[in-house]
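For chain A:
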Amino acid sequence: MAKIAYYPGCALNERSSHLDRSARDATVRLGFELDELDTWTCCGAVPPVSEERVMNLVAPSRILKDVRDSGRDILITICDFCYNTLKRTNFIIKSDEITRKRVNAFLADDTPERDYLEKDDSLWEDYAGEVNVIHLMEYLRDELGYEKITESLKRSLKGLKIAPYYGCVMLRPQNEIQLDNPENPSIIEDFITALDAKPVKYPYRTECCGSYLSVSSPDASTRLCYRILTSARNSGADAVVVSCPLCFYNLDSRQKAITEAYSDFKPVPIFYFTQLLSVALGVEYGRQGFEKHYVDVTPVLDKIGISTGKGGEE
Partner candidate 1 sequence: MFEPKIVCFLCKWCTSAGADLAGTSRLKYRPNGVNIRFMCSSRVDPEHILWAFHEGADGVLIGGCHPGDCHYEDGNYKTQARVSLLNRLLDDFGIDTRRLRLEWISAAEGAKFANVMNDFTEELRSKGPLKLAVREMAK
Partner candidate 2 sequence: MKRIGVFVCHCGINIAETVDVKRVAEESMKMDGVAYAQDYIYMCSEPGQTLVREKIVEEKLDAIIIAACSPNLHESTFRAAAEEAGLNPWQCEIANIREQCSWVHSDREKATSKAIHIVATIVQKTRLNESLEPIPVSITKKALVIGGGIAGIQASLDIADSGYKVILVEKDSSIGGHMAQLSETFPTLDCSQCILTPKMVAAGKHPNIELMTYSEIEEVSGYVGNFKVKIRRKASFVDWSKCNGCGLCMEKCPAKVSSAFDRELATHGAIYVPFPQAVPNKPVIDKDSCIYFKTGKCRLCEKVCEIGAINFEQEDQFVEEEVGAIIVATGFETLPVADLAEYGAGDVPDLIDGLAFERLLSASGPTVGEVRRPSDGKVPKEIVFVQCAGSRDPERYKPYCSKICCMYTTKHALLYKHRVHDGQPYIFYIDIRTGGKGYEEFYHNAEEEENIIYLRGKVAKIFRDGDKTVVWGTDTLTGRNIEIAADLVVLATAVVPKDSTAELVKKLRIQTGPNGFLAEAHPKLRPVESINSGFFLAGAAQGPKDIPETVAQASGAACKVISLFSRDHLEQDPAVAWVDEDLCGSCRICISVCPYDAREYDEEKEIVIVNEALCEGCGSCVAACACGATQQRNLSDSQIKSMVTASLGGV
């Protein structure tokens, strides 16, 4: 089975381990394996966006250089923040020669072999952006092909109306990420269609969930998530699907605060895209980590007979 280099990142290693597990389960059933890097560090999350660039780029560049040095040229990520950070770091390394040289100077200084390098720098090869950073969903769309997913379905999600939620960093900035049109994307809609479910289009699918405001000003995030979820619900969605752990956190666990603040609010279950994929590919219900969700997803899956086992559990 093909092994593809995989960078999980912090969230998938801890709080969002169900995103990681469902992704591994699903990809194996699609014929490839997510091969976690032997060693990896924090990607740095937001910093490439900030002004003082060089230091912030060292950690993600080291991750990318390790991938290249292991002889591979594709790196899959799932978390939208990791994807954004690594892909944009790569963009800067490729397009800005001065920054590339400075980052590599730090990387060289930091390697255990630095004493040898001082004597013979021919041992060192600058990291120059050779690795292609790919989102798992991008890999499914462009490398595997959504039609391959449809062919491999073990359970039909027919009857489910799913609202995609894109968040901010998966698609922006467009010229660097180039995954889809950030104003009118379709990559998640097409994914939902490939699972035999029905995508629901609603105006707030690309609006902000509040991101880190969840920490500093939770009320703001509550208001934003209320608008997103109500809009999705009013458009007829049974559930919302996301790929970003922070979006998941805000949209799911914030529903407690939303219910307290807005009397008309009706909870909406949230799925990771990998959970829906893995369910549709026939992975056991119990392996999905649904118990970690604040909003119960069982009623939605009941609707198409999956949680009760009638959906053809293997």
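Basis for inclusion: all candidates are chains of the complex that A comes from, given by their letters.
Odds and ends about this structure:
Everything below uses one rule, namely that a contact is a pair of C-beta atoms (placed from the backbone, for glycine too) under 8 Å apart; a residue touches a chain by one contact, two chains touch by 3 or more; residues count from 1.
Just so it is clear, the structure is predicted and the values come from calculations on it, not from any experiment.
Interface record for this complex: partner of chain A among candidates 1 or 2 is 2, by the touch criterion. Residues of chain A touching candidate 2 in their complex: 181-184, 201, 203, 231.
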